[in-house]
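Working notes, beginning with the structure itself.
The complex is shown incomplete by one protein chain, all other protein chains being positioned as in the whole.
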Amino acid sequence: MLVSALIIFAVFLLIFGLVVFFDVRKAKKHNQKYHFGRAVTAFLLLLPATLFAFFFVLLPILYSLGYGFTDYYLTKPNATEFVGFDNFKAAFEEIAEGGDLAKAIKNTAIFVVVVVPLQIGLALLLALFCNNKNRGTVIFKVCFFAPVTVSLAVTAYLWKEILTGSETGLMNQFLALFGIPAQDFLRNDDTAMLWIVVASAWQGCGFQMLIFLSALTGIRKELYEAARMDGCNAFQRFLRVTLPGLKPTLVYIVITVFIGACRIMVQPYLMINVYADRNITISYYMYEQVFTSYRVGYSSAVAFLMTIFIGTITLIQRKFLGEKKR
Amino acid sequence: MREKRVRELIQNEDVKIVKKPSKSIYGKIIYYIAGICISLIFIFPILYMLAASTKTMEEIARDAGSIMMFIPNFSNFGHILDNYKEIFNEDYNVGRYALNSLIYALITIVLNVLINGLAAYAISKLRFPGKRFFNFIIMFLIIVPVESSIIPLYTICKQLLGLSGKLSVLAIIMPASISIFNIFLFVQFFSSIPKEFEEAARMDGANTLKIFFKVILPLSKPIIATVAVFCFIGVWNDYLWPKMVLGTNEDMLPIQTALTTIQTADDVTTGKIMASLVVTTIPIFAVYVAAQKYIVKGFGTGGLKL
Partner (left out) sequence: MKKGLLLLALTTLTLVSCGGGNSTEQEKDASGNTIVKIMFHVNKTTAEGKAYQKRIEAFNNAYKEEKIKAVPRFEARTSDNKFEQTLINMKVEGTLPDIITFDAPNCASYAYAEILSDISGQISQDERNDFLSLNEYNGKVYGLPIQESSAGFYYNKNLFARAGVDVSGYTVDNPWTFDQFKAVCQQLKNSGITPVDMRITATGDETATYLLYSFIHAAGGDFVSKDGFTATGHFNSAETKSGFSYLASLISSGYTSYAIGPTDFFNGTVGMYLSSGWTIDEFRDYTTNFPDRNSWGLLPYPQGTAKASATGSWSYGVTDNGVADKSATYKLLKWMSSAESTTVVTNATGMIPSRKSCNPTYEVGSAEWVLLEQLSKTGKERPATVCYPKFSQCFGRIIDSLSKSNLSEIIDGQTNELQKLLNERK
């Protein structure tokens, strides 16, 4: 491992050296000069970030690809051997035969597809609701925002308690008011993931609301007035003025919420305290592969596939949402 | 045409606001009723948590099913803080874990601002050969989602860097201290700071670092607040990573990870768990209240364009 890290570091330095070399030569051609002392200062300023980024960002990505081609067993790193595409093949077979990975992908997909629009839509509605000068709106704002201050682990515990299957559970008592019999919300295969969505959206949307609010205050009031003068009704004003004004913020929020949703693990892991069909997500699956079966190699292969997938979708989102801006 | 009108509107802004037709009283009533309803939906779990944290097992069972379950145990006022007293004693040690989390978060925030800020400063304000290289790396790493490389990160920390035993703390702090996205935010913000500020300072004989600390950072409060809040949330909320890297060091656990330990303690009650959840929530609430003004500004500066 040390050797491979050193090699990667050497390659990293080499590329950097080449770029510096060409830059200096180019500057000479144009009769410009780099201030030597200032360049050294710049390198020194960049050094800590570069080292940290190398070890904790770049190297993990490269290793995640590298491990994918080995049979790395967690407790026996020295016995690691190259196995070619075996891990990737195993992953695709697992998907093909509907194994745990297929279920994990399904659950993650359900979560992402429901939570992204729900959370963002809710956040936008709440932001519009609060975006006025009515007295007392601040109190509403604080209420909508309060769940954000409840951390994921606490959210998971709280909602587990609310949704507990026994008749004394909060949600069951609420339903009992309408004569609906007690249900075990988190044990039901069809609804478990949706309740996890509810808990996540509840906890998360206040944060996006805040971002939307700050973007809304950034939209110039004159534009609204102008639109009003042009005879636009409230909805048209929203479409013509608010949405375009929110676009950059919206792109940012869609991408971050999407990526965050793809890596969902803590809520299903803590809300349902068993590794089961209804709560496996891709991240949870990878985690269990490492800590129950010790398969680092295989898990890394899955991680790499997931990285490629998320990266692609993010690029598409950016392209799609970015183009509309014009 | 329209632009002209807009210019007129800007001039007459104050007049316009006064002239704005006031909403009907019914509209307002509907607005407030809706607001209260939505607010209740959002805070009922928190009310429940607060209320249950003041009660004993029997009282929670007694109040189940009535509105009393959302109201703290005022009837037994002398004992309202009993659960809190319990969870801070030696068996539960919530105070210790909360302190751990706070320390991790504070160190990470400082490192994060320094490391990423310095790098961003070099990239946005200094001329040096090889800048293209850094720009490319940043763009590349922003596109690649790093989230799925937690397992290699684990083996790197444990087997390559040897962050084991007491050093495991570094495995919590160091990876959280670097954020390509924060560098990106800083670069964007620094670029918007006019050159004149720096030049004036340089005239006075300040060196690069001094300019960074004395000129740039004071001007960057909104972005620092934004980064600090992101960072605080990240560290304070993290559950899985500390569980992975700190497994062997019980007394170094942050509060989120320790919650599962607290929940499985021998004589734990729902009330005590709820009390520890409340304790877990208070600091983050405080941070938001304190930094709220700046966060809004930080987002408002357009730094979020990807």
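Which chain is which? They are A and B, in the order written, and residues in each are numbered from 1.
In this text, a residue touches a chain if its C-beta (ideal position, glycine included) is under 8 Å from a C-beta of that chain, and two chains touch if they have at least 3 such contacts.
Because the structure is a prediction, the values reported are computed rather than measured.
Visitor: From the listed residues A:Gly165, A:Gly218 or A:Gly245, report the one that touches the chain absent from this view.
Guide: Residue touching the absent chain, from the options given: A:Gly165.
Visitor: Identify the residue among A:Leu44, A:Ala96, A:Val138 or A:Ile180 that touches the chain left out of the display.
Guide: A:Leu44
Visitor: Tell me which stretches of chain B touch the chain missing from the display.
Guide: 91, 154-155, 158-165, 168, 170, 207, 209-210, 243-245, 247-248, 250, 260-261, 264, 267
Visitor: Counting contacts across the full complex, list the positions on chain A that touch the omitted chain.
Guide: Within chain A, the residues that touch the unshown chain are 2, 41, 44-45, 47-48, 51-52, 55, 73-76, 99-100, 165-167, 182, 184, 187, 189, 273-277, 288, 291-295.
Following the convention adopted for this analysis, only the chains that are shown with their structure count from here on.
Visitor: For chain A versus chain B, what separation do you get between their C-alpha means, in angstrom?
Guide: Comparing mean C-alpha positions, chain B is 16 Å from chain A.
Visitor: In their complex, what parts of chain A are in touch with chain B?
Guide: For this pair, the touching residues of chain A are 1-2, 5, 15-16, 19-20, 23-24, 27, 34-35, 38-39, 41-43, 45-46, 48-50, 52-53, 55-61, 63-64, 67, 77, 126, 129, 134, 136-137, 139-140, 143-154, 157-159, 161-162, 168, 170, 173, 176, 202, 206, 210-211, 213-215, 217-218, 221-223, 225-226, 229-230, 248-249, 251-252, 255, 259, 262-263, 265-266, 269-270, 283, 286-287, 290, 296, 299-300, 303-304, 306-307, 310-311, 314-315, 318.
Visitor: How about chain B: which of its residues touch chain A in the complex?
Guide: 2, 5-6, 9-10, 13, 16, 28, 31-32, 34-35, 38-39, 42-43, 45-46, 48-49, 61, 64-65, 69, 114-116, 118-119, 121-123, 126-134, 137, 141, 143-156, 159-161, 174-175, 177-178, 180, 183, 208-209, 212, 236-237, 239-240, 256-257, 259-260, 263, 270, 273, 277, 280-281, 284-285, 288, 295-297, 299-300, 302, 304-306
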